[in-house]
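Before I ask anything, let me first share the structure, which is written out below as structure tokens.
One protein chain omitted, others in place.
Now for subunit A:
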């Protein structure tokens, strides 16, 4: 290669970026436009598609399935947010000065993060079982009457959300621990001098100082919860009485597009999801000025 090093040539960027950009365009950029197009079409009985304008969107909102899926996903998302304060408290406890066994705790809390969602869902399905599930046995010991958690419309989303929280807690703890280590000790000293106890110090020093991480995790948790699929797919069987109360947006998308082969409607569902994610993310970014403190 006789090209002068450092000069802005065409060759090096093409070599370094070319394969990736080509792949992104074929598998990600083109699909965005293709899905948009599909959302305005209807697949015929013998293949081929016809332009139907906004009909798919109209049908989605007049059919109770999508509104129900939106509601289910919203409930799941709200439940799953409980994991954030939980992770923050555990991270703060793990950062106690001089704490012994920190790395052991960290490994134990992190274990679910590396575990296959299908395997997680299968064991929790057993734990939640209304007849032979160990959860009801444990609850019985403290005098609480259990239920068939995954078949009961009133408990199914909470039950799945608990598994979601359990499996993502470890990564949130690790991110919070990294953030907590960046808080200058002098702030705690000053607060202590002012007579602030541990709880007061946590709320007045720790939480504001790591608010950028809280914000980051909240945005990602909301986006992740809106796209939940694996846990619901494995834990809630097609014969479950609670399935209508557990169908999330992505579950409905999968069912519509790949089981019922209704591509147009599935594409429309995907766009509804995109709009919701964008809207919620924009709202969160505009609200952050009120509570996120950057140095």
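Operating definition for what follows: contacts are C-beta pairs under 8 Å (C-beta built on N, C-alpha and C of every residue); 3 or more make two chains touch, one makes a residue touch a chain; residues count from 1.
Keep this in mind: contacts and distances are computed from a predicted model.
The complex appears with one chain absent; UniProt names that chain "Carbohydrate ABC transporter permease" among the candidates "Histidine kinase", "3-oxoacyl-[acyl-carrier-protein] synthase 2", "Carbohydrate ABC transporter permease" or "L-lactate dehydrogenase complex protein LldF".
Check A:60, A:84, A:120 or A:156 against the missing chain and you find that the one touching it is A:120. Within the set A:99, A:144, A:241 or A:287, the residue that contacts the chain not displayed is A:99. Taking the whole complex into account, subunit A touches the unshown chain at residues 1, 3, 5-6, 8-10, 12-13, 15-17, 19-21, 23-32, 34-35, 38, 90, 93-94, 96, 98-101, 103, 105-127, 131-134, 137, 166, 169-171, 174-175, 177-179, 185-186, 188-189, 192-193, 198, 213, 216-217, 220, 223, 226-227, 229-230, 233-234, 237, 239, 250, 253-254, 257-258, 263, 266-267, 269-271, 273-274, 277-278, 281.
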